[in-house]
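As you look at this complex, bear in mind that one protein chain is not there, while each of the others sits in place.
We just call them A, B, C, D, E, F and G in the order they show up, numbering each chain from 1.
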Amino acid sequence: MSDEIRLDFQRPERIGFDEAILCARKSDAQLAVIMERVLERDGRSLLTRLEPEVFARIAPNYLEKLDYDPVSRTAYLNWAPPLDTGSAQIAVVSAGSSDMPQAAEAIRTLAYLGAPAKQFIDIGVAGLWRLLERVEELNTFPVIIAVAGMDGALPSVLGGLVPGVIICLPTSTGYGVSNGGETALHAALASCAPGLAVVNIDNGYGAACAAFRALNMIRRARTARD
Amino acid sequence: MSDEIRLDFQRPERIGFDEAILCARKSDAQLAVIMERVLERDGRSLLTRLEPEVFARIAPNYLEKLDYDPVSRTAYLNWAPPLDTGSAQIAVVSAGSSDMPQAAEAIRTLAYLGAPAKQFIDIGVAGLWRLLERVEELNTFPVIIAVAGMDGALPSVLGGLVPGVIICLPTSTGYGVSNGGETALHAALASCAPGLAVVNIDNGYGAACAAFRALNMIRRARTARD
Amino acid sequence: MSDEIRLDFQRPERIGFDEAILCARKSDAQLAVIMERVLERDGRSLLTRLEPEVFARIAPNYLEKLDYDPVSRTAYLNWAPPLDTGSAQIAVVSAGSSDMPQAAEAIRTLAYLGAPAKQFIDIGVAGLWRLLERVEELNTFPVIIAVAGMDGALPSVLGGLVPGVIICLPTSTGYGVSNGGETALHAALASCAPGLAVVNIDNGYGAACAAFRALNMIRRARTARD
Amino acid sequence: MSDEIRLDFQRPERIGFDEAILCARKSDAQLAVIMERVLERDGRSLLTRLEPEVFARIAPNYLEKLDYDPVSRTAYLNWAPPLDTGSAQIAVVSAGSSDMPQAAEAIRTLAYLGAPAKQFIDIGVAGLWRLLERVEELNTFPVIIAVAGMDGALPSVLGGLVPGVIICLPTSTGYGVSNGGETALHAALASCAPGLAVVNIDNGYGAACAAFRALNMIRRARTARD
Amino acid sequence: MSDEIRLDFQRPERIGFDEAILCARKSDAQLAVIMERVLERDGRSLLTRLEPEVFARIAPNYLEKLDYDPVSRTAYLNWAPPLDTGSAQIAVVSAGSSDMPQAAEAIRTLAYLGAPAKQFIDIGVAGLWRLLERVEELNTFPVIIAVAGMDGALPSVLGGLVPGVIICLPTSTGYGVSNGGETALHAALASCAPGLAVVNIDNGYGAACAAFRALNMIRRARTARD
Amino acid sequence: MSDEIRLDFQRPERIGFDEAILCARKSDAQLAVIMERVLERDGRSLLTRLEPEVFARIAPNYLEKLDYDPVSRTAYLNWAPPLDTGSAQIAVVSAGSSDMPQAAEAIRTLAYLGAPAKQFIDIGVAGLWRLLERVEELNTFPVIIAVAGMDGALPSVLGGLVPGVIICLPTSTGYGVSNGGETALHAALASCAPGLAVVNIDNGYGAACAAFRALNMIRRARTARD
Amino acid sequence: MSDEIRLDFQRPERIGFDEAILCARKSDAQLAVIMERVLERDGRSLLTRLEPEVFARIAPNYLEKLDYDPVSRTAYLNWAPPLDTGSAQIAVVSAGSSDMPQAAEAIRTLAYLGAPAKQFIDIGVAGLWRLLERVEELNTFPVIIAVAGMDGALPSVLGGLVPGVIICLPTSTGYGVSNGGETALHAALASCAPGLAVVNIDNGYGAACAAFRALNMIRRARTARD
Partner (left out) sequence: MSDEIRLDFQRPERIGFDEAILCARKSDAQLAVIMERVLERDGRSLLTRLEPEVFARIAPNYLEKLDYDPVSRTAYLNWAPPLDTGSAQIAVVSAGSSDMPQAAEAIRTLAYLGAPAKQFIDIGVAGLWRLLERVEELNTFPVIIAVAGMDGALPSVLGGLVPGVIICLPTSTGYGVSNGGETALHAALASCAPGLAVVNIDNGYGAACAAFRALNMIRRARTARD
């Protein structure tokens, strides 16, 4: 089967970052082939949606090559992100500990891409003071990822308070009419606060990529000054 | 056809308020029969969803008997609510002028029932200061009707700030994924703020009745003190 | 991770009751941190959606501090509700034993909040006599929680018979077009009986909070008399 | 175009009643061809969903042949139902005047088929006494069509009270989560009362045909006794 | 808890058949209480949705009292249906072996109620000849239950061929746009064949009850002849 | 604005047929620019979804260039299909006159493409004999377009009877759970008859293109023989 | 139970290929009966949706008769497809390894039917060059099956590039708004590229049958030339 896989190694040159490997629905054998392809070029890769039990099965063969985090279900293949040498440019804001996995997926992806993020949690609108006392600090971030499940009210409140790019990451937290994240998604899309941009439910990886696209353009503008 | 209609005149004795007449989908002839039934007993009634063009057709026959308001599309039949003699116990809070018809339906219904309400508008979460500077006053109301369309974030914010009964009235304002009010409805039901109670989309009449049930029980408690 | 959690301890002062801990989707480690935070202040808390298997794992460390009920999947942390010293002001009405968990969640929440409830079961509309013979008693309750799954017809019938506040708690009981509680939810929202207020599917905790908001306002009115 | 239409004239021999003509979405020219086909055989037919404005356009050519009723939007072509010579075997029960068009479509269809029906209106569950005082009479009908929109609670209550065949006819009456009749449809299908059978939303014609199938089998049983 | 259960023992007198026990979502303890209630009156009952593993747990205590069938997941409590002494009046028609459980639930329910049914399988429309060669026989049944999943085309074809009462039982067989039975349900409701009556998805019990209501009325007509 | 439009004139070389002009949602000015572009190259084009009132407005400027058909709402621009010189290879089968516009759109598109079709109407499954007596003839067509609304049972029956390519064209005919064609669409997709291929609701143009792709490959095979 | 099964052995004569056995939802006993029926005629059959654990249970009895493939979950009963003796006429194109099971089901079905297919993988539109460099080769196939999940953009791009019959096979790959394949299905149906034909989500078997119908007609045309 190893003939079957043709990875898109030219992607970074085209769009600024490389293809991640979505592990969901791939067999162990398929994952092994893909990782071999990466390693034989001494490349690096980010694995997402890597369930702990799948990791446990494939890990023995890649012990020194995989840096796995069970909360975000991500792994770095043949890669150790550099220590954070500058200040974070991206904030990841969430309401509570239920949305931790999705927020962690975004943060781990950003670290992989070389864009360390600062996390703000317990910023739920039901206890508004926790958000208000952080507004000044949030104003300094050019890009914010707003993670929210259930009613998804956080992005709307945030959108009226800060000027930066806001990437909404709706989560499947909740039950009943939360509809697996649909209500949070729709609330972000239909927000009364202008200029919110939204990614798919539970798509922490995608939120990070969207934030990284913005950061890349900001960096390009900074670089262009010289 | 006049034999066909049997109104539920005993309802006030059972539940504390009388049957309203939902005019939508009723023919002019049907409306005439119903109004005649009320008038021949010298009763009173509230008509809801009475479109201006329908009112224009039936009004000539009931000029002195109907007090019509085109914004809320309601009419009082054979009834003039007493002038407000006490302070309002119910607040009706909304984000903007787009939700005016639904808020007005609730306010007109409450006036008909003898429960004058105070209206707060432009309390949208995208301009949070407009809500925050009113919180102290809102705390004094035992019952609040929160009107919100689009993302429906207002009830969630309000629910974390005030202790009274909160009746959420989602509206069909908006487009796209607002889905005719479904997103605002779901956001209120899935709210992270505890203890919100919700009525059907655009159901200003129902929100008023739910608020009135609460007010009735509060009044009963007050009366019982003597 | 213990830095990450900032609980909203000021909530009771704002809205009259404290934040509950929704255990669903939280890891054991997250739950432990939250409970420690509560205990180190000698606070109390209500845990909801605490599955028996999760309880079994965390219980050994909190044996004397947790009062767990498997039917409602709730636990009281560092709290024993006072024995019921007065008459119940809130009725919890349901059709049958299938809706027991949701009704129990509401009742346990109310007990935690200091508002003992009286339960009425087997009040299904398919055997209407069971409801009719209780109407007189139900009339004495200022607040009723109506629990219903499947077709959700109970709230509509009840709403035409009693004057109190009615909080509808739709449940996910049923199959096929019951759609996980959506039909019961929609039937309550679209009810022909006026003034019903509704909470999310299976949200026994939220129904209790909504009922408690109303009870609080009634109590405030009673207290104000002196 | 007249070649294009081949009517199913053998249907009565197969299933006991003839093909009706659903006028919705047919052009005037198509309707004319179909009616000509019927008349040239001196046949009869039932036209459904014939909007008043369409009737006004085609009526001049068929003045003596069409018996039109604007409430039900039905017409009898070349047919006058016999005067009711026996007692009605089918009851058509509905909650209020908003559901009149659908109830009327069922009643007119039954009259066309030779099965006169008795209509009961204002049997809404929000005023339960109106239903309860009719139960004894309803028990005598072998077949009942229960017409209900909005929350659709009527069939559930009825199903627990009477033994006959119950055909539920959900209607699109209502707004918001009524969803054009979907909630009433789902409530009837998910009913806690056993043995309800349901037809499509607003399908008064289909409800009548289902009732007529049952009546036909009952008549066959009666005839077989002799 | 035994106080909590009040069964509706008067139901047969009102509607002609007794309350079944839907076992889904009931705890073993709840089932035990209900069965005790039935047995202490020497009553009988039908249990539906009794999963094999639940049966295995409760069976030891009721070995001689329960007649269990794993295909239909039904059990007769304290009851053995009489041997079939007459000819079947109800046909149960289905397309294939995938719909067997639902068909079996209907057949077992009918047997319990004293109305033996005849089963026709492999009557799928993709092999039309299997249906056509049975039409003559099917014409002799006053009541037919048509079981169909996936596209649900069987009821439409049947409805154009036979005159009896047709109860459509849509099943959750299929995948993708079958949507857990929704497509079969909607196809039956929107059928071009007139007079089909429909029950909830997978509701074999309900289909049997609807068929039994019709049979009861036919029997009443037969009895009335003497 | 004329600069703005760049038509895809190379499409026939790539895929075998040219771009049609979907007139819905285009302004009169936009349509004029597009037509001019076609005419200045002396090209030809097919216009679809051209409403009669739009045609009436633009027709005066293109009287000799447009061949308009109001039933299918299509127009040929600068093109007259050749008279049918051979036998039709594609059959268009539909149940009744309600689906005529969609069937006509397919037939007109095929004529434009040079693939005359034969139409079969009144092939509804509720009168099965009308289909059965045509099966032998239908067997001779290599490609069949099956047009069906409401329950969409026709394709399933057809799929079990004939061997050719079957393109299902679901239509929005019907009401209630027909859901604007969704039920017919889903029934075709979930059909128990194997090998049906489906296009979007009311997409007569797309059905014709799909049929034409198949016909093109068949013709290529025929041509290749020499 | 063996009497119950009547297979449609005449299907190949009618439509060109035989009935497959959908194993999902069939009990082991039912599968055994069906296989016996096939074997006692020395027939052959294709089993689909045969889960590995079901295969493991039934395999011991049919070791030499079943050729099972776990990726596609298909088995050949009493049949070994001939070695591929000619060039493939059908291409199966997919974006990546996540859609492998559905692509494999199509390919195994085609092999069973005697129509070997060539597979193209990693043809995702996010790395467009992988598709573009294959276009010339894809142009030579008269029939293409386009497998796509998530956003389902592949068929639209392909449809503008190649002239052959395109059968779209949407898959349930993805999460959130992918909605179990619904988005890929709808994108294929609503495609801006004309003449795409679509089958049910994950229906690799159906896609193969639709492709085979087209191939059969092409072969018939080729044969007719001589």
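Brief remarks on what is shown
We take it that contacts are C-beta pairs under 8 Å (C-beta built on N, C-alpha and C of every residue); 3 or more make two chains touch, one makes a residue touch a chain.
Note that the structure is predicted; figures quoted are calculated from it, not measured.
Note that of G:16, G:116, G:152 or G:206, the residue touching the chain absent from this view is G:152. The chain not shown here is touched by just one of B:89, B:173, B:203 or B:216, and that residue is B:173.
Taking the complete complex into account, residues 4-8, 10-11, 19, 22, 24-27, 30, 34, 172, 180-182, 185, 200-203 of subunit F touch the chain not shown.
Although one chain is hidden here, its contacts on subunit G can still be listed: residues 95, 124-128, 150-153, 156-157, 159-161, 174, 176-179, 182-194. Touch with the hidden chain on the side of subunit A covers residues 11, 14-17, 19-20, 142-143, 159-167, 185, 189-190, 194-201, 203, 205-206, 209-210, 212-214, 216-222, 224-226.
To be clear about the criterion, only the chains that are shown with their structure count from here on.
Ranking C-E and A-B by contacting C-beta pairs places A-B first. As a whole-number value, the distance joining the C-alpha centres of subunit A and subunit C reads 36 Å. Subunit A has residues 124, 126-127, 176-178, 182, 185 in contact with two or more other chains. Interfaces, counted as pairs of touching chains, are A-B, A-C, A-G, B-C, B-D, C-D, C-E, D-E, D-F, E-F, E-G, F-G.
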